[in-house]
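Here the complex is missing one protein chain, while the rest keep their positions.
Now for chain A:
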Amino acid sequence: MSESDTYRFQVNLSGMINILSNHLYSNPKVFLREVLQNAVDAVTARSQQDATYQGSIHLELTGSGAGSTLMIEDDGIGLTREDVHEFLAMIGQSSKRSGADAFTQETSFIGRFGIGLLSCFMVSDEIVMVTQSAKGGKALEWRGNPDGTYHIRELETELSPGTKVYLRCKPDCEMYYESELLQQWIYDYGALLPYPITFRDEQTQRIINDQRPVWLDDPERARGHRDEVLQLGQRLLGEKFQDYIPLRTASGRTGGIAYILPHSVNLNVKKSNRVYLKYMLVSEKAENILPDWAFFVKSIIWTDELQPTASREHFYENEKLEEVRQELGNSIRAELLRMAEYEPDRLQRIIQLHALSMKALAVEDTSFFQIIYRWLPFETTYGRRKVHELLADNQKMYYTTSLDEYRQITHVASAQSLLVVNGGYVYDAELIALLPEVCAEANTERLIPEDVSLAFTDITTEERKQYYEAVRYADVALQRFRCQIQLKRFKPEDLPALFTLSQEASDLRSIETSKSVSPLALTSVLQSLSSSLQQSAYSTLYLNINNSVVERIFQAKNESMIVVAIEMLYVNALMMGHYPMNRQEMQVLNQGIVRFLDWGLSANTDQGGHTE
């Protein structure tokens, strides 16, 4: 035994540990990543000095439960006495620097080393480190306590270079010393590390990362190792995949595998990718490393060019990240384009599963749209069809921009064999509008509900004269609903009336509904807003003179009969179109029913009806 000195930290260590464990890191298990990182850095530093040296890392678990000890050993460069002091000084410095910088800067190996070691206090009340510098000298033992004291003791002998860290289980931290979990976590963090990591406890001894893929340096080579790639995906991402796309940036400093999700995903779902920085797992839930549209893949990505955040669990949103994100996006896009040319079946499978995502991508990128548009499915009056099927008929393709509009016109359009695409879904209207830009033969046109009438046949001048009076009564009757009458001939004949609503009229309807129930201050505001809509906000009730009931109504001579019948057709059309009715309209419906009952019961008399 020789000298043993006591020094004091310059920071409040327990406060520091509290920050680390409760605020910086998301989970205490990251201590494992930190000690692994220290070991990797030590090995890397030594191999830079000695090209023949082959490093390795070893973990050993002894005891069980509260009596467990975990030892992490590397045969890397080791620390000198100066190094040891410096890494502690570094921690003192961090308070002088501005906030998080000390954690994120590309600091020296020693600087990071100290912070990494400190994180072990999350799971251990005493950390013992035995280190032998490759530069020679005697081995050192460092012993740190969470109360802020540490001791350094010089050992008698010179050991072989490297560092061992011993952690003793802290009360309530038993789970971080469970063999199964430890092995899983070491695999999670270190599966891609380039040095063998061995693990030993009383039962097992194994190499954790013995299946490190050979194609990490060149993801393109992953194409030739399908089973292995899919297996890695299942092991790391916990899902069984069937297809994948290799990712690579131009510089080659970022690579990865994008696994195609075997099920469709919700657009709102958090995109989680698994990202390795210098082959060490940094994040299992990195959202921002792939473009937003790439939500049909889940990826494993490795990089050495991005800057991690303070917790080293995410990446800073900076220009580098933007560049990497774009390049990785380009890898996916290029692969899809390649599929379109050489493997259309494969592309079609993916599109079917992830149509929404593909559409999102197509909206952003016309050249991509150009390649895949044939296989994109849309909902139409002819059923769910792919674009190439729609084009085959050489028909004009109408589209609506909302579900509402589509619903309003769908049965009339079908009866007239109009091809109408429902543009009410995300991106659909935009894509159909864009279609002629990528496909010269496509003829598309926006259809607004009023336009359906274009396909209607006008009544003749003769008929116009004949029905003039009746139409006038009808118009007056619907005036109070801001609805006008149009008498036409159209298919299907069994449809007596069609109610159409312009956007303004539709807005006005919902304002009226709200106005009837809202408090005074808002009623007056709504009144002002609706006044600007009033002029343009007429709805139209198309009456189909081809329909026998309509025909008979207009031939009737009884004015009050016409009025009631038209009102009933109006409310009926509202109901058919799923429009909620306001109080006035409900009243019309109720009175109308009673009137018709009355007429029916008094059909033998020639007086018409009485409702009193």
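One rule holds in what follows: a contact is a pair of C-beta atoms (placed from the backbone, for glycine too) under 8 Å apart; a residue touches a chain by one contact, two chains touch by 3 or more; residues count from 1.
As a convention for this text, contacts and distances are computed from a predicted model.
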item	value
Absent chain [UniProt protein name; select from "Glycine cleavage system H protein", "CRISPR-associated endoribonuclease Cas2", "ABC transporter permease" or "Tetratricopeptide repeat protein"]	"Tetratricopeptide repeat protein"
Residue among A:221, A:407 or A:491 touching the omitted chain	A:407
Which residue of A:82, A:322, A:393 or A:458 touches the chain not shown here	A:322
Identified contact with the non-displayed chain, of A:51, A:521 or A:603	A:521
Touching residue (missing chain; options A:425, A:473 or A:596)	A:425
Residues of chain A (touch criterion as defined above) contacting the omitted chain	266-268, 317, 319, 322, 379, 381, 383-384, 401-404, 407, 410-411, 414, 422, 424-426, 433, 444, 446, 503, 507, 510-511, 513-515, 517-519, 521-526, 528-529, 531-532, 575, 578-581
